[in-house]
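Heads up, one of the protein chains got dropped from this complex, but the rest are sitting where they should.
This part shows chain A:
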Amino acid sequence: MYQARNETLNIAADQLLTYSKILGSHRVDGLLGFSAQEETYKYLQGNGNEFPNDQVTYLSAAIRQTSTSGEADWSLMAYFARANYSFNDRYLFSASFRREGSSRFGANNKWGNFPAFSAGWRISEESFMPETRWITDMKLRASFGVTGNNAIGNYSSLSNMGISNYVLGNAIANGQILSNFANANLGWEQSQQTDIGLDWAMFDNRLILTAEYYNRLTNNMLLSVEMPVISGFTQSLDNVGKVRNRGLELALDYRTKFNQVNIRSNVNLTINRNEVLEIRGENDEIWAGGFYSTYSVSQVGRPLAMFHGFKMVGIFDTDAEIEAWPDQDGAVPGTYKYFDANGDGVISYDQQDMIEIGNPHPDYVLGYTLGGDFKNFDFNLMFTGAFNYDVFRQIEGSTMNMDGVFNILQSGVNRWRSAENPGDGRGATSNTWKWQRESNSRYVYDATHVWLRNITLGYTIPKNPIVPNARVFFSAENPFLFTSYVGTNPDAKTRGGINIGVDDESYPMPRTFTLGASLRF
């Protein structure tokens, strides 16, 4: 039995000073503000195991009892100002500034400054624009803004003491050691984003095109990065690097009517390109993951978190083949043949011959919705898709391991068995500790997919005196997945941050069928 009392106290104080004035075609408004917020979370939890009877259901009756309590808190403080100006609803300007402090950052860097500007031009309001069905409304907009991120844990900049006991005089002697690295300089991650967009409505809003170009530069990213271990620790949360995400978002919304059939359709396309511009120094790299999973490497000039590993070029069938290949010590027939990337004649058992073997970022992401109704019937379809990207199927390190200690994938029957019976190019890991489980391209799969996420069919029952509003519907979630990816979920982002696209075989996406009715009286 588990019982808990949690208490969250969130106190916020906001003061606003606003001003607004309309002078003919000019409209001005402004705002000054101050905000302070503090949250305190306290908990008290008790666990009881082994109750002598079912009648007394309180922790005090349990034979084994444990309890714990704790507290966590954070605070924020901000000063801000904003001014808007518009002329004739045709030219729109806005400027704002926010200075914000967070308790989560180091003593030296608690405060960040976040300015933003935007301008809009409603072209369709201009007198020189012709009155045409092609232009119902057209607006060009541009903005620049800086935003901050403090989504790290509370107290992340501080170092705490941890227990490291010893034995002195044959008795336990309490000992205390540092449990993490204190970084008094830890501060805001800041993103500078520039947007240029066009909103264009045509044919009385029946066709709406939205196009937006964005360029986001993220500076001082909050990452847990490696540091020289002479500091006592191998990792610390720090502000490092600069990453650019730029891309295009296009959306087309179309509605029409054929006789009694209403059709609504929306397609949106996102093309994002991601590039690391800077880490600590020019040649610096961030390596996440490991030798026996995959390395996610962030290098200047490349996208974040590219998969690195050996390039698997085949399976050794015979000893003669091993002899003929660059020295891959310990290889036996049935182990993977790796590419000698640095050309030194030796595949060394470390990172020297590892190269980029995959890219976890899709070239483009697509969403499509189609809906409609006819008389009392309605339907809706929703597709999502992501194209040309890789997933590292980490799980196969164990589900293709033939040592007899794991459950094996069914496809394991097609494994390599001998030169005469080579199977489908997957090795069986047995009796050698090398050249099978290392990060290598064999585990990289293209995860391009289109997913029919939802189908809904509905029927609205005609108005009647008993139930004025009634609808019955059938809906299916995730009914169809079109992909060559062998895992259950090509969209599984089972790890975050700078270690993305690694499939540890999360739970498959459930396919849900619902038959429902909604009645309103």
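Methods note: contacts are C-beta pairs under 8 Å (C-beta built on N, C-alpha and C of every residue); 3 or more make two chains touch, one makes a residue touch a chain; residues count from 1.
Note that in this section contacts and distances are computed from a predicted model.
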item	value
Chain not present in the shown complex, as UniProt names it (candidates "Sarcosine oxidase subunit gamma", "Chemotaxis protein CheA", "Membrane protein" or "Phosphate ABC transporter ATP-binding protein")	"Membrane protein"
Candidate in contact with the missing chain, chosen from A:Glu285, A:Glu321, A:Glu356 or A:Glu477	A:Glu285
Selected from A:Trp74, A:Tyr364 or A:Tyr459 as touching the chain missing from the view	A:Trp74
Selected from A:Ala4, A:Ile22, A:Met129 or A:Leu178 as touching the chain missing from the view	A:Leu178
Sole contact to the chain not displayed, among A:Leu9, A:Leu168, A:Leu277 or A:Ala320	A:Leu168
Full-complex contact with the absent chain, from A:Tyr349, A:Phe387, A:Tyr459 or A:Phe473	A:Tyr349
Touch residues of chain A, complete complex, unshown partner	13, 15-19, 32-34, 36, 38, 70-75, 77, 79, 101-104, 107, 110, 154-155, 158-178, 181-185, 225-234, 236, 238, 280-281, 283-285, 287, 291, 329-330, 348-351, 403-405, 431-434
